[in-house]
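What you see is the complex with one protein chain gone and the rest in place.
Presenting chain A:
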Amino acid sequence: MIELVNVTKSYNGIIKAVDQMNLTVPKGEIFGFLGPNGAGKTTTIKMITGITRPDHGEITINGKNIRSEALEAKRQFGYVPDSPDLFLRLKGLEYVSFMADIYEVPQEVRGKRILQLADRFDMKNALGDPIQSYSHGMRQKIMIMGALIHQPEVWILDEPLTGLDPKSSFTLKEMMREHADSGRSVFFSTHVLEVAEKLCDRVGIINKGKILFSGTFAELREHFQSDVSLESLFLELTKHE
């Protein structure tokens, strides 16, 4: 569960990237975070994960405050950043082991978990190679493996499907569903409306730092009393102020 209460972040003290945001991602749900470029999606995700500090407001992950109980809060989630070009000089397996060490994954289970993840993402043959030699999609997959190695309660994924091949994309979506169905939460940002429509239990639409809508698709249609496609609704919502 993720909770944001009155969260505000401005750059230079003038432009509000995120403005008085209130948002709850309950357990057992896949929550899709939608919005045009520069709407404040990545800033929000950076605040939730503790990369940037909000100017005002509180953020909790499974009840742990990301500022006052930072370490506990950070153990609750696994995060996949939007750019996977990290730790390029490490081998894939070294990176995943590094993450396992930092998150204190017990010796007995880590080998098995790594192999399971590698199997699902078809990465077994690449684990011994440096991440530098990976394609964009493979880098994305090794980042996902590193984020999930400690079996976090909450998944936070920034554009996780970009660059994945159809099979890996399908696998990840399947895993997200399994994770939510087991009573835990998935928070992910995307630009692909079809994916959001098919996968998410609820969506939040953000523009200019404000949540314009948060709820299910049925509620969205009800709200606008319209049967048009999600794409048309999204474009309509984010067109003006």
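Structural remarks
Basically, a residue touches a chain if its C-beta (ideal position, glycine included) is under 8 Å from a C-beta of that chain, and two chains touch if they have at least 3 such contacts; residues count from 1.
The working rule: contacts and distances are computed from a predicted model.
Protein name for the hidden chain, per its UniProt entry and selected from "PadR family transcriptional regulator PadR", "Acyl-CoA dehydrogenase", "ABC transporter permease" or "Na+/H+ antiporter subunit D": "ABC transporter permease". Considering the whole complex, the residue from A:K41, A:K74 or A:K141 that touches the absent chain is A:K74.
For the chain left out of this panel, the touching residue among A:L90, A:M175 or A:L212 is A:L90.
Mapped onto chain A, the footprint of the missing chain covers residues 46, 49-53, 71-72, 74-75, 79, 81, 83, 85-87, 89-91, 93-94, 97-98, 100-107, 110-111, 114, 124-130, 132-134.
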